[in-house]
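Mind having a look at this structure? Questions to follow.
Note that one protein chain of the assembly has been removed; the remaining protein chains are unaltered in position.
Chain IDs A and B follow the sequence of writing; residue 1 opens each chain.
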Amino acid sequence: MSLTATSSGLRHTMWVLRGNPVTAIAGAAAILLALVAIFGPMLVPYDPVASDVPRALQPPSALHWAGTDQLGRDVFSRLIVATRLDLAIAVTAVSVSFVIGAVIGSLCGYVGGKLDRAVGRFVDVLMAFPLFVLAMAMVAALGNRVENIVIATAIINLPFYIRFARAEVNIRRNLGWVEAARACGDGHVSVVLRFLLPNVLPAMAVQMSLNLGWAILNAAGLSFIGLGVKPPTPEWGIMVAEGARFISTGRWWLVSFPGLALMLAVLCFNLLGDGLRDILDPRMRT
Amino acid sequence: MMSPLLEIDNLGVTFSTRRGLVEALRGVSLSLQPGEMLGLVGESGSGKSVTGFAVTGLLDKAGRITAGRVKFRGQDITRASGAELRNLHGANMAMIFQNPRAALNPIRTVGAQIADAVLSHRRLSKQEARAEALELLRAVQIRDPDRRLDAYPHELSGGMCQRVMIAIAISCNPSLLIADEPTTGLDVTTQKVVMDLLARIVADRGMATILITHDLGLAAHYCRRVVVMEQGRLVEEGAPQTLFRAPQHAYTKRLVASSPTATSRVGDLVPAEEALPVVEVNERSTPAPGAPPLLDVQHVVKRFDDGTAAVADFSMTMAAGESVGLVGESGSGKSTTARMICRLIDPSAGDILFDGYSIAKLPARDFHRSPLRKEIQIVFQDPHESLNPRFTAFDCIAHPLLRLTGLRHGDALRSRVEECADRVGLPRELLSRFPHQLSGGQKARIGIARAIACRPRLLVLDEPTAALDVSVQAVVLQLLDRLRREDNLAFLFVSHDLNVVRMMCSRTIVLRAGGIVEQGESLALFANPQTDYTRELVEAIPHIGSPASLLPA
Partner (left out) sequence: MGTIGATLIRAGRRFLSSLPALFGVLVFTFLLMRVLPGDPAVFFASGPSAGKEEIEVVRKQLGLDRSLPEQLGIYLYDVGRGNLGRSMMTGQPVAKDLQQRLPASLELTLTALVIALIAAVPLGVLAALRPNSLIDHGVRLFCSLGVCVPTFVSGLLLIYVFYYLLGLAPDPTGRIDVFASVPPARTGFLMVDFLLAGDVEGWWAAARQLTLPAFTMALFVIAPLARITRASMLVSLGSDFVRTARSIGLSRWQIVVTYALRNAILPVITIAGIVFSTMLGANVLVEKVFSWPGVASYALDALLVSDYAPVQGFVLLMASIFVAVNLLVDVLYGIADPRATAA
């Protein structure tokens, strides 16, 4: 059963990608980002932390494609190296959130009752806080370190996944084939884990891609206000923060290039998520 | 002879879908005289609804008229502009739709919507429009019309919503009314009331009507002329009596044969050439006297969390191989009862004995571990929903075998699955396909194959053919009947369709609001109902052979 399913699935994906060039491009861009994150630091022209004060605050040129910052460091190299940190934070946080949220949400959606109500209250409380504020408070409480940015981002993302999984399971819980599975000898737990979760996961994977973009913005925002990442570590948010001082005197490249990097990364994941949603939806709903 | 009110000449409609261009209508021609009621019948995909939308210019964005013309009162309206269409709509032609509650604005009161319709073509003051709306509500026989004027659609029943739709449609006195499946989804008694009302109103106001439906009986009862459509083409046309008693076209013949009537039998449903071969059934050994019945349901009650009683004191017994029908309208509790017997939900009180063993005592969530699980299986209503979209047909049928018998993946499993597929008439090549790649009839067969895979002794069927086209239903019913006789299966057949139940079941139980109203041998029950409610149900069914009584001479 599995072999025919995966090979026909692959063929179908190829056919769909050909019809959705935007999604294909976004997917390629995501792969490119991952490659930059993994191999970038080894390929950069300049040392991202090496300061060269005489050459400070130079606009973009052939030597320094994105100019230099106030300590003479090459902005482009710092951009590339920062990719790894930003992506790592976002991917880790979203993955953890996704797994925990999916399991909890599915159980709540299926079982209902007291568990559902208790988790619902917890989620309500979490969502009562403006998320960025909550992240701020958590990093403050846990300590000003990078790991805590990941934890804070994961926790504030959790409610979305819980609610999403719960809603998706709720829709499917009463479908004929779920009842049929029980008539065919599956208990409740088996139904949730073997049947409902796999059907819910594709939709949630779409959410994950959309959330990645949001998590990147969140992490960058936290470092912009000075939490988590400390200089001289290159990170897009911190680079914007350091460059903010100089914008009113016309040195635009310090803010624009990290900002552009942020925008492109988020755009890529958003488009990918949207495209995936278009691909998966019509297939799932016959 | 008067000139026709509506003339459709060689109409062709194409839809642009993801898979390219699809021709929904091909060369459809028909004409309608003023004041005439025309029935447009066909199954899904026949193009009957598309014809209605094409005439009124309400086609979906993806659809276009690519050939032919539509003439209304002699004027070509095929390429009418927006302004011209707006003049036509309401004042000259109106439409009522399939799902009446969805067709009304959910956040606007019913009275306001009718007033909107009135004001769109007549110059009246707000108060006059409201008074007019009240009059219209009275004309469609809504009880308590003053209060209902300020009601919202979600506060009204399906039948009442459809009456409001009718009121909106007739508000500006159009000369043409197109009714697209107006009673699908309504209970059979409500259907009769709404259709009688509609027929009387259009007769009183001299409106020409096109009744689009898949129900041959409905068309036969109310229409003076019927047109049959198949796959976007017009296939046959004529008066209902001649059309249905002596159909000429092969498709019409099949359609008429498949439609269950008050007197049809399972064997008659499919024309002889396509029927499954008759199975010779050996005499069954009668069970020993004193042995417990296969199924004994004792005073079962189901109360839901909010206190409503879905089922109140239901009792029945069933012998092996017997087929019992459970009929009722929506809210009668038949589905809940079926699910309790199948042990998918727990009864609040009462006991269910299977072969003498109490199965109600074992909670539903643990029943899957009981050895009796494989003895009671269920066939579901909606074939689209009842198959796991990630399972191939093979997986669906193999699923109960893997869980409830000792079989593992291998040759034994494969041959058993193929045997089940053969028995239900599913070609073996289709076993590797996914549900979204199969037709409704094929999916229904897979559902049945899955249910009989473990060789159960009791099969609960919850409206197994309600979502199927009538010709597919005919084949599936024949299949079910044959399987029952081959395996000596007991059937609990839940349905709202009395004709089907009469054909398939030797005994019938009539439910209403959770309680048993009447039960007995099927043929006797339907020929001679003892209670008023059952009589009302039986008389509400429109029959193909009955004369049209409410049409102007």
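A few points about this structure:
As a convention for this text, a residue touches a chain if its C-beta (ideal position, glycine included) is under 8 Å from a C-beta of that chain, and two chains touch if they have at least 3 such contacts.
None of these values were measured; they are calculated from a predicted model.
Looking at B:Ala67, B:Ala131 or B:Cys172, the residue that reaches the missing chain in the full complex is B:Cys172. Contact with the omitted chain, checked across B:Ala102, B:Ala250 or B:Ala291, is made by B:Ala102. When the missing chain is restored to the complex, the residue among B:Leu30, B:Ala94, B:Val235 or B:Val256 that touches it is B:Ala94. Counting over the whole complex, chain A has residues 121-122, 124-126, 128-134, 136-138, 140-143, 213, 217, 220-221, 224-227, 237, 240-241, 243-244, 247-250, 252, 255-256, 258-259, 262-264, 266-267, 270-271, 274 touching the chain that is not drawn. Touch with the hidden chain on the side of chain B covers residues 56, 58, 82, 85-91, 94-95, 97, 99, 102-108, 116-117, 120-121, 152, 154-155, 165, 168-169, 171-172.
Please note the rule applied: only the chains that are shown with their structure count from here on.
Chain A and chain B have CA centres that are 47 Å apart.
Residues 1, 4-5, 175-177, 179-188, 195, 198-199, 282-284, 286 of chain A touch chain B in their complex. Of all residues in chain B, only 18, 339, 342, 344, 365-366, 368-369, 373-374, 377-378, 380-382, 384-392, 394-396, 399-400, 403-404, 432, 435-436, 447, 450-451 touch chain A in the complex they form.
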